[in-house]
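Questions regarding the structure given below will be posed in turn.
Only one protein chain is missing from this complex, and each of the others stays in its spot.
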Amino acid sequence: MFIGRVVGTVVATRKESSLDGLTFLLVQRTAPNGELSEHFVVAADAVGAGAGDLVLYAAGSSARQTAVTKDRPVDTTVMAIVDLVEEEDDFAYRKDSEN
Amino acid sequence: MFIGRVVGTVVATRKESSLDGLTFLLVQRTAPNGELSEHFVVAADAVGAGAGDLVLYAAGSSARQTAVTKDRPVDTTVMAIVDLVEEEDDFAYRKDSEN
Amino acid sequence: MFIGRVVGTVVATRKESSLDGLTFLLVQRTAPNGELSEHFVVAADAVGAGAGDLVLYAAGSSARQTAVTKDRPVDTTVMAIVDLVEEEDDFAYRKDSEN
Amino acid sequence: MFIGRVVGTVVATRKESSLDGLTFLLVQRTAPNGELSEHFVVAADAVGAGAGDLVLYAAGSSARQTAVTKDRPVDTTVMAIVDLVEEEDDFAYRKDSEN
Partner (left out) sequence: MFIGRVVGTVVATRKESSLDGLTFLLVQRTAPNGELSEHFVVAADAVGAGAGDLVLYAAGSSARQTAVTKDRPVDTTVMAIVDLVEEEDDFAYRKDSEN
């Protein structure tokens, strides 16, 4: 999985019908400390993530292995909202200290 | 999934027979605001997208999970036509304002 | 899928036995107009493509969804021989005009 | 698979429920000699790896083929702790000589 930050949403009225009801998040990949990279993906939301959240997202067939995305044609899904990234006995990221 | 713009079509008479009847779109990946990148893919069309449309496309085994592409050997499928990309309480892209 | 040009073949006597009988094509990825990139792959041939042909090739599990490659351990397969690439109401590539 | 070094952990309270109980390791890809690259992934742990370990990690559907990750939506899993990397009759890496 990769770490990314939710930076927006994508709305599409005309779509493959099995995608109905999913939320599509615009996610920008980040370094472990939350610093934004240049890389964007659009991911289905499996956890109720919102703008600003640092998240874990999975790609490939694993993206379809959640309650929300089962048997739906998505290739990237937000799986978790990150609380802490610990690196070398320090915190690279803490959700608490972001606000 | 990635965001891309449909910029053309690919025609192939001689092909694996299970691909018969599919439309192959030439899609150029874009930034969230629709700006074109250098990256091209050829995707099966599951939603009736046409030249100029900003679309979402999925790759890998998920590309075969639509009514149109089921059990066909495609690895990239256009899944939705994008109406809006919302980013930081603003619109990075609006289909309405393109024409 | 990607567009590539068949530029050669790969011969391997000692191989996983389920690969017996397949032809392995050396394919160089191209731009939509057929211009060669630096990227090479080796793909199983599902359509009888030959040197010089512009082709569509698929990767991942989709590469195993053809009559020729079913249940064989290939991750890239040539699926079609390209006749035309249409881009912005013009032809980026025409097989007819190559000779 | 790729070789990487475990450099930290990621904690996420709110997550897809089928991920409960897994440990998520922050892994930095390395050269065969253990030299760190710029590339990070977050991988489920199948072997009890810890900070500093050089490991092998697998991606894609293979990441779900372990006792620990079976049927869980993970796309990257740490599969082994590396003891030795032998290259050209020499050791590019030896776990023994690291301490």
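Letters are used for the chains, namely A, B, C and D, taken in the order the chains are written, and counting of residues starts over at 1 for each.
Methods note: a contact is a pair of C-beta atoms (placed from the backbone, for glycine too) under 8 Å apart; a residue touches a chain by one contact, two chains touch by 3 or more.
The structure presented is a predicted model; accordingly, all values stated were derived computationally and were not measured.
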item	value
Touching the absent chain when the full complex is considered, from D:9, D:23 or D:61	D:61
Residues of chain D (touch criterion as defined above) contacting the omitted chain	1-3, 31-32, 46-48, 56, 58-67, 77, 79-88, 92
Touching residues (missing chain, whole complex) on chain C	7-19, 24, 26, 40-43, 51, 59-61, 63-64, 71-76
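One rule holds in what follows: only the chains that are shown with their structure count from here on.
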item	value
Chain C residues counted as touching two or more neighbouring chains	61
